[in-house]
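Up next, chain A:
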Amino acid sequence: MNKTSSRLAPAAEACAQPAIAFDGVRLDFGGKCVVDGLSFTVAPGEFACVVGPSGCGKTTLLRLVTGLLSPTRGEVRRLGVTVDGPSRDVAIVFQDYGRALLPWRTAAGNIALALEAMGVPRLARAERVAALLDKVGLAGHGDKYPAQLSGGMQQRVQIARCLAQGPRVLLMDEPFGALDALTRQALQDEIARLVRDSGATVLFVTHDLDEAIYLGDRVFALQANPGRLAEVIDVGLPRPRDQLRTREHPEFLRLRHVLFDHVQKTH
Partner candidate 1 sequence: MSRRHIDIVLRALPAWLVPLAFLGIIELAMRASSIESDGLALPSQTAAALLGLITDGEIFLRTAETIGAIAVGVPIGGTLGLLLGVWLGLSPTAARLASLSIELFRPIPPVAVIPLMMLIYGLGIRMEAAIIAFACFWPMLLLTRDAVLGVEPRLIEVARILGLPRRKQITKIALPAAVPRIFTALRLTLGIALIVAVTTEIAANPIGIGYAIISAGLSLRPEVMYAFLVWLAILGWLLNESLIAMHRRLFGAAYGDAAT
Partner candidate 2 sequence: MSNWSLRAGSVLVTLSILLLWQLVTTTGLVQPIFLPSPSSTFANLLRGLTRGDLLALTISTMERMIHGWTLASLGGILLGALIGLSQRARYWLTPTLELLRPLPASTLLPVGIALFGLHPNMLLGIIAFGAIWPVLLPTIHGFSAIDPRLREVAKNLGIGPLAFALKFGLPNALPDVTAGMRLSLTACLIITVVGEMITAQQGLGSTIIMAARSFRSTDLYGGIVLLGAVGAANNALLGLVERALTPWRRARA
């Protein structure tokens, strides 16, 4: 499967200290078992995508990594340490950017929030905010309020705020789900570039199988009731990836079939 040269060896389990490790995790919520028997690891610097039907616990998975939720049984570890609460090492990009940005702060102010939380002195903030705005392609839009920005631009602001944390783990919860197709493709390429530059480990939740294959080093397919891991697929497509060539690559089409059949089966 791994015929073409990929950035990382898919045999991530072999790494000594995985960035994220789930160990027999079960979570009950409201008297219902949401996820059960989850065991997997993600290697440092790996881009892991999570797909599955609605109600399979994709979002729950991310909340367990952030520490916003704690497992009922089992253990979640980040960089070898058991998760017991939110940490600034972990950033999360929410799908509903409209609700995750402070409406009363400008784009620059929203990004600065992360720096304020980290105790970066006022004088150093402006320069770093400007650099981040530039990085996500929003130079010149810093003093606009979220309501004045398009959906794609708002999501860029949220991504910039997460990058401002300098996270070692970046969690993304269907970040492009609410955007139109063209904006989504542009942001896919951008996030791939930004992540490669930062070296962060990514756990990327999506319901779009193509997106998962296009972005991921590996794709975790979950199934529902209760949410559990059904299959792990290594993506051996060459990087950097390209919207046209990668999507026409025979390997892309083959993986797409595998994943599609799998989702059909478990739905």
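The criterion applied here is as follows: a contact is a pair of C-beta atoms (placed from the backbone, for glycine too) under 8 Å apart; a residue touches a chain by one contact, two chains touch by 3 or more; residues count from 1.
If you want to know what made the cut, all candidates are chains of the complex that A comes from, given by their letters.
Everything quoted here is computed from the prediction, not taken from an experiment.
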item	value
In-complex contact of chain A, chosen from 1 or 2	2
Complex contact set, residues of chain A against candidate 2	66, 68, 86-88, 90-92, 94, 96, 99-100, 102-105, 113-114, 116-117, 144-145, 147-150, 165
